[in-house]
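The following block contains the structure, expressed as structure tokens.
Excluded from the complex is one protein chain; the other protein chains are retained at their positions.
In this document, chain identifiers A and B correspond to the written order of the chains, with residue numbering beginning at 1 in each.
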Amino acid sequence: MQLATSVTLSQISKLINATFVGDANHVITGINEIHMVQHGDLTFVDHPKYYDKALQSNATTIIINKDVACPPGKGLIVSDDPFRDYNILTQKYRPIQTSTSSIATTAVIGTGTVLRAGVVVGEHVTIGTNCTIHANVVLYDHTVIGNNVEIHANAVLGADAFYFKKYADKGYTKMYSCGRVVIHNNVTIGALTTIDKGVSGDTVIGEGTKLDNHVHIGHDTIVGKNVLMAAHTAIAGVTTIEDDVILWGQVGVNKDLTIGKGAIVLAQSGVASSIAGGKTYFGSPVQEAREKMKEMALVKQLPYYIDKLRGLLN
Amino acid sequence: MQLATSVTLSQISKLINATFVGDANHVITGINEIHMVQHGDLTFVDHPKYYDKALQSNATTIIINKDVACPPGKGLIVSDDPFRDYNILTQKYRPIQTSTSSIATTAVIGTGTVLRAGVVVGEHVTIGTNCTIHANVVLYDHTVIGNNVEIHANAVLGADAFYFKKYADKGYTKMYSCGRVVIHNNVTIGALTTIDKGVSGDTVIGEGTKLDNHVHIGHDTIVGKNVLMAAHTAIAGVTTIEDDVILWGQVGVNKDLTIGKGAIVLAQSGVASSIAGGKTYFGSPVQEAREKMKEMALVKQLPYYIDKLRGLLN
Partner (left out) sequence: MQLATSVTLSQISKLINATFVGDANHVITGINEIHMVQHGDLTFVDHPKYYDKALQSNATTIIINKDVACPPGKGLIVSDDPFRDYNILTQKYRPIQTSTSSIATTAVIGTGTVLRAGVVVGEHVTIGTNCTIHANVVLYDHTVIGNNVEIHANAVLGADAFYFKKYADKGYTKMYSCGRVVIHNNVTIGALTTIDKGVSGDTVIGEGTKLDNHVHIGHDTIVGKNVLMAAHTAIAGVTTIEDDVILWGQVGVNKDLTIGKGAIVLAQSGVASSIAGGKTYFGSPVQEAREKMKEMALVKQLPYYIDKLRGLLN
């Protein structure tokens, strides 16, 4: 997320009672998880395996649990628990709301938009014009909805990322999600569909995309324009679904990958790593559909070939 | 859907500013999508591939985007965009509701029926006697529920069909769903289950059928009597599930097919085309379960046979 007003390295270090390395007036303009960082961002790293990646990333301020040389033009904050301190900062700059009202007073709702009974709209949500939000839909804080969007009953936008750090002593601890859900114009979202907020960036659904019922979209995933997803499709976090992709029912998609423009994935398939656009896929894990079909046909012929082989062996 | 009162070919053409071919007083008694048409119905066709099918169907009035000879006893309406005009007509005869009340004043609710907190009941819904509708269930307009029906929390009945036409210029446009959901007596519907309304006909759940949690039933699908569906099963649109079928968890079923009476489909299977009743199936796509089991056993023996083959090759 971007900060409303920038802060300095010394100011932010003071908030978490940590020492810093670098110019006290070094400027921080945003806070982001490592996958999302850009110039001006603060991020964190707590595992030696990722030190170099974090120090050499676009992030210009890094909370780290080791004394290392500060890269030129950057700032470091040394902490015994960077994850804890990062969580403290994101919660400070995007406080958890505890309102129990149905429609937050800070929400902005466009003309021509209808909210049916039981809809819950969190703080700082914006909804465009001519939308229909069906009964009992829940929009968490900071969700952004474009124009002409339809969201069917009991869908949930903006729940937390499924993202935890496991401590040896106290078990799984939640990464506090400070990101948002952003829905572009002319999107339709099915009943009982979930779209999780970004951990620090945005989970985005592109213009004209249509999601069926019971779909799940993980945190920080970017879905392009005019994508179709049939019922019960589940997309993990930090994945990119390019324009015009079609995912049929009960498809599963792994995290950190890209499905290329116009790809079609047949029902019940599982996408474990990136696949190119313009082709049709099937299987778990997926192959090109016609290859998978050939393979399945061959397996059906096994009794014939094994019989032949037995003949040769006798 | 059936019209409350019949209209003439000239009247209906006037509503969409289109010219007609046939007797001005030719009678229209219903509006239905091509899969559901019967005598007296108006339907539409906009693709040369389907002209003949539509013209020769039970529909007696057809909106079409080409000048063709009018079949005897029928009426034609010529339109540059039959899909658009069909959508205009269905919305005229079944207007979109914009009520924001929880229980519509036009709903009819039988004696002995309990609605828990947060239930939302749309316009013209009817619920029979001795039903329990658990908290936060949403029943869209025109839903029909029989007697002794139990619907668990947060289920959604009557959301729109997942049915869009793709225009080259403006992307996916929703087919306006004017059908209904019809639930017969003694049905149980699990928590967070969705049953979509028919595009123009009814989506039907037969007497005594039991659906578990997270089930999805697509538009215009007909489910028979005493069917069991376990959690996370997803059925696409316009499919027929005959009486006494059992679908175990996470089964997926394609559109436009029939599962025969008493068939059993094991967990995580995918039904891609029609299957006969009275048998047990497994796999994605399904085969008869015992054949699939044999096939899987054979695959496990491949190392043995390949070893033998290698011996012959040396």
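Criterion: a residue touches a chain if its C-beta (ideal position, glycine included) is under 8 Å from a C-beta of that chain, and two chains touch if they have at least 3 such contacts.
Just so it is clear, the structure is predicted and the values come from calculations on it, not from any experiment.
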Quiz prompt | Chain not shown: contacting residue from A:I88, A:A234 or A:A289 | solution = A:A234
Quiz item: So which of A:T29, A:N147 or A:S284 would be touching the chain we can't see?
Solution: A:S284
Exercise. From the listed residues A:G146, A:G179 or A:G218, report the one that touches the chain absent from this view.
Key: A:G218
Quiz prompt | Listed residues A:G22, A:G179 or A:G252, member touching the removed chain | solution = A:G252
Quiz item: Touching the missing chain, which residues of chain B?
Solution: 114-118, 134-136, 150, 152-154, 186, 188, 190-192, 207-208, 210, 212-214, 225-226, 228, 230-232, 249-250, 267-268, 299-300, 302-303, 306, 309, 312-313
Quiz item: Residues on chain A that touch the omitted chain in the whole complex?
Solution: 98-102, 118, 120, 136, 138, 140, 154, 156, 159-160, 162, 164, 166, 171-172, 174, 192, 194, 196, 214, 216, 218, 232, 234, 236, 250, 252, 254, 268, 270, 272, 284, 295, 298-299, 302, 305, 308-309, 312
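In this section, only the chains that are shown with their structure count from here on.
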Self-check item: Between chain B and chain A, distance of the C-alpha-averaged centres to the nearest whole Å
Solution: 32
